[in-house]
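The other protein chains are all here in position, but one chain of the complex has been omitted.
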Amino acid sequence: MTATLDRPDDTAAAPKRPPRWWLLLGRDKLAAVAAVVLGLVLLTALIGPLLLGDAATRQDLNASLRPPSFDHGITGLLGTDILGRSVLARLVEAAGTTLSVAIPAVLFSLVAGSAIGMWAGYHGGRRENIAMRVADVILSFPSLLLAVVVLYVFTPSVANIVFILALARIPIYLRTARAEAAELKSRLFVDAARTFGTTSWPTIYRHILPIAMPTLLTVATLDFCFVMLSESSLSFLGIGIQPPDVSWGLMVAQGRQFLQTAWWIAVLPGVAIVLTTVSATILAAWVRLATDPAQRWRLTLPTSKRGKRSVTTEVTA
Amino acid sequence: MNPLPGTATAEPEARTGEPALAVEHLSVDLHTASGTVRAVDDVSFSVHKGRTLALLGESGCGKSMTALSIVGLLEPVAEVVGGSVKAGGTDVLTLGRRARRRLAGPVLSIVFQDALAALNPVQPVGRQLGEPFRIHHGLSRREAKEKAIELMRIVGIPEPRARARSYPHQFSGGMRQRLLIAMAVALAPDVLLADEPTTALDVTVQAQIMQLLRDLRAERDMAVVLITHDLAVVAEHADDVVIMYAGNVVETGPVREVFADPRHPYTRGLLDSVPERAEKGKPLPAVGGSPPELSNVPPGCVFQARCPLARERCADERPRLTATGPARAAACHFSEELASV
Partner (left out) sequence: MSEPTPLLEVTGLRKSFRVARNKAGRNRLTALDGVDLRLGRGETLGLVGESGCGKSTLARVVLMLDRPDEGTMRFDGVDPFALKGRELLAWRRRVQMVFQDPFASLNARMTAADLIGEPWRTHRDLVPTPKQREARVRELLDLVGLRASDAHRYPNEFSGGQRQRIGIARALALEPDLIVCDEPVSALDLSVQAQVLNLLADLQQRLGVSYVFISHDLSVVRHVADRVSVMYLGKIIEHGLTEDVFDRPLHPYTAALMSAAPALEPDGTAGTGDRILLSGELPSPLDPPSGCRFRTRCWQAADRCAEEQPDPRGRGDGTLEPHEGRCHYPLSLTPMGA
C-alpha cells in the first residue's frame, strides 16, 4: 500500500466530517483578511451611497484639488477633485457602479463560457469544433473595437456595457472549461459514471464541474480586474459609464491629467481596484484548496508551515 | 559467525574480500507536513561482486528510499540521519556533493522503473548514452557516440547506429528500459541498483530484461541490488534477500533458504498469498489488514497488527534481527516457532 503521509493523524484515527468552511477561513489569516476586504467593498457599494447623500456630486470650486487631510470632515478625508467634489464620496459612489458592471459581466461570461466549454469538451467531435471556432472568431476580434461599435450603435447603458464585456470574455472561460473537460472525460471515474448509465449533463455537473470550478474561478478573479479596466477604457472614450455617474475606472481616467499635481484623484481609485482584485484572487486560491478534500487539511496548518515543501505525492518505496 | 545482524552475506566462496556495497545501520527520516517520520530504520546489508541482492517489500516499506539514499538522490524532504554506506572503499555518505557525483557511474549507478521519465525527451538517445563518457572520460562527441552505439548493441537494441539518432518516445517500453540499463552500466559500475526495473513491462519483455541484467552482471562482475515487490522475480534472479516492512528489515538471508523456510510471519504471509501456490477454489491465505502508516508505526514489533503470532511481548518490545541460521536473520520474537520440522 502507499503510505499516505500527507495527512494528519487525527483524521486517520477518527473519521469526521470536514471542518466548517468559516473555521478553515479563520485559520488562514490572509484569506480571512481578503474576505473581510471584499465584504467591506460590497457593503460600501450597497449602503455607502445612502449614507453620503449627494456628497459625490456636490461641487465646491473653492475646495478644488484639496489634498487628503483631516481638516474638512469625512468628505475631505481623501481630498477633492478639480470641481471640489469629495474623492471619498466619489469612491464610495463609484464602488457601486463598478461592481454592478464587473460582477454581472464576470458572472455572465463565467457561467455561459463554462457551460458551453464543458459541454463542448465532454462531447468532443463536431460540437467541440463549432464551439471552438466561434470562440476563435470572438477572440480574434479586438474586444474594445467590438465594444466601441456596439455601444456606438446602441446607447451606452450599464446593461449594454455588461453585455458586451461579458460576450467578449466568454471565449476565455470556454477554452479553459473545454480543456479541463476534454482531459477529465477520459478519467476513469467518468467512465465509471457512464457504466451506471449517467447521461452527459449529470456527469458534467457531478464530475467535471467540481474539478474545473477552482480553475475557472481563478480565471474569473483575474478577469475581474480586466473587466474593470475595460470598463474604464470605454468610459474614457466616452461610451462607457456616463458622467455624472462615476466608476473607479472613470476616476482613474479623469485623474490622469492631474497625476503631477493631485495624485490622489487617480491613485486612490487605482488602489481600490487593486485591493479588490488581489483580495478576490487570494480568496479564489483559498477556495481552490478548501474544496479539495485531499488538500483541505493544509488549511488547518499555520501559514508558515504550508509554504514549506511537503510530501504531496504518495511516497512509494 | 554473523558479524552484523541483518547482513545478508554471500555464500562462503563469494565472501572473500570486501563487499562491493555495505550498508550499515542506515536510517532515513522523512519530513512531512504532519511531522517527521522514520522511513528507513536501521537497515544493514551487503552485497559482493557478481551477486544479486534483492530488497523485497510492499510499497511504502522503505526499499526505494534505501536505494535512493545509497545513490544520493533523496528528495529534499528526506534526510539520512544515521548509518554508513560503504562502496569503492569509502563511506559515500560522508562525501561532499561533487565527490559523490564522481562516484555515480564508475562505482554506483541506478536503473529506474519509469524509463520514459528517466530519459531526456528532447535529446537523441545516442547523445544521452554518450554523456557519461564525455563527463567522466573526457571523450569527444564523436568518440562518445561510438561508445554509445557499442552500448546499445550490448544491451540488444537492433540497428544501434540508425537508432542512436532516435528520441526516447520512439522506443517501446522494453527498449527504453534497455537504454536505461545501457546508461547505467556505461562506466562499468561496481554496484548496479535496479529499482523495480520490470514493473511497467509485459511478462515476455520482463523476462528479456531480467535476462539482460543477469548477463551483464556475469560479464562485468557487478554487484546487483534488485529492488522489487515481486516474490517470483526474487526467487528467480536473486541470491540473497532483504525483506522490509514499514521501514524495518524483518528477515534476511539466502533466497532459497528464506523462501523455503521463512522465519518471519510476514515473509510467511507473503509467500502464502502468492496465488500460484494456493489451491484453486479455496480462499487465498491473505495477510489481513494493511501496513501501518509511517506516522503511526507501533512502538513494539512493526508487524504486530497483522501478525497471527502476536502476543503481549510484541506490543512492548521491538524484536531485533537475530540469527536464525548461518547467514540468516529474522526480527521476530517467536521465529523458532515458524521453523519447519
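Going in written order, the chains are labelled A and B, and every chain counts its residues from 1.
Methods note: a contact is a pair of C-beta atoms (placed from the backbone, for glycine too) under 8 Å apart; a residue touches a chain by one contact, two chains touch by 3 or more.
The structure displayed is predicted, hence computed values, not measured ones.
A.B. asks: Missing chain touches which shown chains?
C.D. replies: A, B
A.B. asks: Decide which residue listed in B:21, B:270 or B:301 touches the omitted chain of the complex.
C.D. replies: Checking the options B:21, B:270 or B:301, the one contacting the hidden chain is B:270.
A.B. asks: With the full complex in mind, choose from B:74, B:235, B:323 or B:338 the residue touching the hidden chain.
C.D. replies: From the options B:74, B:235, B:323 or B:338, the contact with the absent chain belongs to B:235.
A.B. asks: Which of B:73, B:260, B:315 or B:339 sits in contact with the chain that's absent?
C.D. replies: B:260
A.B. asks: Taking the entire complex into account, which one of B:124, B:174 or B:319 touches the absent chain?
C.D. replies: Touching the chain that is not displayed is residue B:174.
A.B. asks: In the full complex, which bits of chain A touch the chain not displayed? Write them out.
C.D. replies: Chain A touches the missing chain through residues 1-2, 4, 7, 11-12, 15-17, 187-189, 191-199, 202, 206-207, 210-211, 291-294.
A.B. asks: What chain B residues would touch the chain not displayed?
C.D. replies: Where chain B meets the chain not shown: residues 58-59, 172, 174-175, 202-208, 210-211, 229-233, 235-237, 255-261, 269-271, 273-278, 280, 283-288, 290, 306.
The rule is simple: only the chains that are shown with their structure count from here on.
A.B. asks: Just how far, in Å, is the C-alpha centre of chain B from the one of chain A?
C.D. replies: Taking the mean C-alpha position of each chain, the two centres sit 51 Å apart.
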